[in-house]
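Okay, here's the structure, questions in a sec.
Heads up, one of the protein chains got dropped from this complex, but the rest are sitting where they should.
Up next, chain A:
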Amino acid sequence: MAINTPSHGPETDSPLPPDTEGAHTGETGRRKRLSPAKLYLRRFTRNRPALAGLVLFFLLVLFSIVGPFLTHWNYQEADFTSLSVAPGVDGHLFGTNGAGNDTYAQLVHGLSRSIIIAVSVSLLTTTIAALFGTTAAYFGGKVERAMLGFVHFLLILPSFLIIALVGTHYRGQWQVLVVVLTVFGWMLTSRVIWSLATSLREREYVMAARFMGVSPLRTILRHLVPNIGSLLIVTFTLGVASTVQAETALSFIGFGVKQPDVSLGTMLADGQHTLSTAPWLFYLPAVMVVLLTVAMALIGDGLRDALDPTSQSGGRA
């Protein structure tokens, strides 16, 4: 999206008087030495929705860290004197659920649980996908075919069902959920990375490293992975959004995080039976989860536009 504010564009200094020709070239010469980080930052901050997403995500993380210290309720303890009271009653800021748990404390804990799961799964899947895809592309030939065959095989497995099977077996520990979501989440990304890395492996610097006898691992880590860095950053951000969705879905139908642990998905599942009597149990976690996914999606889109060298959508910088 080109939100091209006139104060930032290079066009603003075009109506220069002709006698300042020397000063003008000096100006453009200085402008050309813009470091990549500054360029990306400038293109990202020009994208107002992306900036809003970043602020929103920062606020959500801050809320999940600072939030527990702002209440004296624990998310696990039940207040039996006030069951399912509306927000603001009896000193419960966001009310309580049918068992007497404080909704505010649960919301803060559920948000941090969802963020931890989403960020760690996305980090792990992006790392595995990057290493797997580039390794397959670097070696080529039989190794490549075997590795791609493995990816295709994992892709046709009913991953949602297997995640649910393993998740119920281990009674909803969130660490197990992270592992299974990672094991079945990296394949599509690694296929995309592989197709990009096949063109990278023909580049001169990779060839030079190969013929100089640099070890494969070093070549992959020093030359192949950094060159797809921008793709990895975007994949990571969008992966967080999609993992939040997957975790919410699994916890909602009872195969993800389980009692006594709380995530936004389990809170939604709690709220679904009391929609008309206690609607706050639904809309508070619903608003949180939508804010989280939308924030990550906006950041991801903004990063893609800022990091893509051929992208016109960031405007000129």
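We adopt the following convention: a contact is a pair of C-beta atoms (placed from the backbone, for glycine too) under 8 Å apart; a residue touches a chain by one contact, two chains touch by 3 or more; residues count from 1.
Heads up, the rule we're going with is that contacts and distances are computed from a predicted model.
**Q** If you look up the hidden chain in UniProt, what protein name do you find among "Glucose import ATP-binding protein TsgD13", "ABC transporter permease", "YeeE/YedE family protein" or "Helix-turn-helix transcriptional regulator"?
**A** Choosing among "Glucose import ATP-binding protein TsgD13", "ABC transporter permease", "YeeE/YedE family protein" or "Helix-turn-helix transcriptional regulator", the correct UniProt name is "ABC transporter permease".
**Q** With respect to the chain omitted from the figure, which of A:Ala241, A:Val257 or A:Leu303 is a touching residue?
**A** Result: among the candidates, A:Ala241 touches the missing chain.
**Q** Which is it among A:Thr168, A:Thr198 or A:Asn227 that touches the chain not included here?
**A** A:Thr168
**Q** In the whole complex, not just what's shown, which of A:Leu41, A:Met147, A:Val179 or A:Ala249 touches the removed chain?
**A** Once the missing chain is taken into account, the touching residue is A:Ala249.
**Q** Based on the whole complex, identify which of A:Thr81, A:Ser215 or A:Ser276 touches the chain you can't see.
**A** Checking the options A:Thr81, A:Ser215 or A:Ser276, the one contacting the hidden chain is A:Ser276.
**Q** Which residue numbers on chain A touch the omitted chain?
**A** Output for chain A: 1-2, 153, 156-158, 160-162, 164-166, 168-169, 241, 244-245, 248-249, 252-255, 265, 268-269, 271-272, 275-276, 279, 282-283, 286, 289-290, 293-294, 296-298.
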